[in-house]
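One protein chain omitted, others in place.
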Amino acid sequence: MQFPGAHILSVSQFERSDVERIFQVADAMRPYAHRERMTKVLDGAILGNMFFEPSTRTRVSFGCAFNLLGGEVRETTDIKASSLTKGESLYDTGRVMSGYSDIIVMRHPQAGSVAEFSRASRVPVLNAGDGPNEHPSQALLDLYTIKIELKSRQQHIDGMHLAMVGDLKHGRTVHSLSQLVSLYSNIRFTMISPKELRMPEEITEDLRRRGHEVVETEDMETGLTGNDIVYLTRIQEERFQSKLEADLYRGRFRLNQAIYTRYCQPNTVIMHPLPRDSREDANELDNDLNQHPNLAIFRQTDNGVLVRMALFALTLDVCEQVDRHSREVNWYTERRF
Amino acid sequence: MQFPGAHILSVSQFERSDVERIFQVADAMRPYAHRERMTKVLDGAILGNMFFEPSTRTRVSFGCAFNLLGGEVRETTDIKASSLTKGESLYDTGRVMSGYSDIIVMRHPQAGSVAEFSRASRVPVLNAGDGPNEHPSQALLDLYTIKIELKSRQQHIDGMHLAMVGDLKHGRTVHSLSQLVSLYSNIRFTMISPKELRMPEEITEDLRRRGHEVVETEDMETGLTGNDIVYLTRIQEERFQSKLEADLYRGRFRLNQAIYTRYCQPNTVIMHPLPRDSREDANELDNDLNQHPNLAIFRQTDNGVLVRMALFALTLDVCEQVDRHSREVNWYTERRF
Partner (left out) sequence: MQFPGAHILSVSQFERSDVERIFQVADAMRPYAHRERMTKVLDGAILGNMFFEPSTRTRVSFGCAFNLLGGEVRETTDIKASSLTKGESLYDTGRVMSGYSDIIVMRHPQAGSVAEFSRASRVPVLNAGDGPNEHPSQALLDLYTIKIELKSRQQHIDGMHLAMVGDLKHGRTVHSLSQLVSLYSNIRFTMISPKELRMPEEITEDLRRRGHEVVETEDMETGLTGNDIVYLTRIQEERFQSKLEADLYRGRFRLNQAIYTRYCQPNTVIMHPLPRDSREDANELDNDLNQHPNLAIFRQTDNGVLVRMALFALTLDVCEQVDRHSREVNWYTERRF
């Protein structure tokens, strides 16, 4: 695809070469995110960080990524304050707001809303989540993390064994990630979930059609065996008939130190899109793994900044100029990356 | 008036020469807003964008205008979070907040609140709407748009024919705009509204006293005839006795492609302060005019940025230095202005 000026709305826009281009630019962003240097390549540019649904983390991550490139951020954090509640169309909102910035990041609770908004916008729009539909930067940061973790083990995405655990029916994250991974070859997917929360058939069929292996199981133990990556998702109590049923599920689909040691390979990477529930009786990913070197969950959020910087640099077409506008950092930065 | 250090609280502060000075500076801001160049003339300056009532659009427009001049923006978006709810006086709030920035933009639901706040402030305060009272930058951007639209038709504000349609009784926008327009000469105002929502008599009398012609009518068809500008306003259902009455009104005071073609001159400019209601049965300005070249509603919001940049540049006294601090833009900017 042509990145300059493009809207980034869906993972289905990308070819494998596009994904690899994004990852290449993300790599080049590392010294800036890690504060080895700073850059002002977007000095004077304005991001419209339009969140019509709350999401502190994604909002701050995008805003921070733009600041790290030297740009300014204008924000909205609430749909209630917006004219959309007065019956304004997404077309009008998109046309108006696009007069206030050089690029827009948008989250909105309604599927398709960001695409509709983008049709009226005169500047590039990045989808930061449109309800149950898409959240492409999350899938990209997940796959980018997989790539880096495997690389440090001299492995590659091609041919990897990936297990996904939890509510695979409703999880926007695992749907988009599956779709992205499917651009690579020879993947073995293991889908671990209760029967009622299985991965939608159109997704598993599509994966098989593209030549990947898909194993579906309700059994955590056999499912965990022999994977390079285990990707867990949040237990959503509201999806179940009763709390009792949800608790049963939690007992069966939980990862902690003991289970990891017993069933996973010693170098299996542990991932989760976060937030995870930290309450003793509800956590799908136990805190006793917090110091484990294979726990990649915080590397995921750190990598999110790199991937978002890359999306900005590509759509605003400044990749080649980032280093030229760079300088030394002169404040305290002994971060423990 | 003397702009440097002044509070901008009301359109009644302005002479015609002041309005023309603002428009002249707004013109000079165009290359920066359109990203032909960037300027850092306010590099290091801080705007306190104090919204004690939600208004995404006005807030972001002011913030963006300040960023376009190179300054930083600190914001508040909610009265609930403020000390005003703990019984603090506007005097105390004004005195304290003015210690945090170089200039303040303020919106507050209460008439007169911004003026009261400004009396304690040690920095310039711009009124971004004090309830039913004033919203001077809206009136300025409307008149600025009128000026530009007419200019492209080789016409002038002096002598123009302007129709205002809708709830002319409660609309802060049309009151302030009338007052600004009245500084010019030989205007014909056509006020189109239901009898109960007529323009207040003190305004129409003032217009006549200043030598303008004022026609009042309930008849959309005759009212629309022979105007250079048609300025529509939102239908506010809550103003009417019943939904039935509101619907009747909507049927009679609506502009769409068919009505425009039949009654308006071919070059009549269509304006609206936005947001407009987009629901099929409630829209006073139909989407079938969205591609019409005379539809100026989005040029209005775009021009709002220019006018707000001008107000900042004038009150902070940097008009002469904007170009000196300018540079080339090096990111993707092929916006379709």
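The first chain written gets the first letter, and so on, giving A and B; residue counts start at 1 in each chain.
Basically, a residue touches a chain if its C-beta (ideal position, glycine included) is under 8 Å from a C-beta of that chain, and two chains touch if they have at least 3 such contacts.
Every value quoted in this text rests on a predicted model; they were computed, and no experiment measured them.
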| item | value |
| --- | --- |
| Per the touch definition above, residue among B:11, B:29, B:68 or B:97 touching the missing chain | B:97 |
| Selected residue (touches chain absent from view) among A:63, A:171 or A:223 | A:63 |
| Contact footprint on chain B, counting only the chain that is left out | 4-5, 41-46, 48, 72, 74, 76-78, 80-83, 86-89, 91-92, 95-102, 122-124, 315-318, 321 |
| Where the unshown chain meets chain A, residue by residue | 35, 38, 40, 54-57, 59-61, 63-64, 67-68, 70, 72-73, 77, 234, 274-279, 282, 287, 290, 298, 301-302, 305, 327, 329-337 |
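Just so it is clear, only the chains that are shown with their structure count from here on.
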| item | value |
| --- | --- |
| Between chain B and chain A, distance of the C-alpha-averaged centres to the nearest whole Å | 40 |
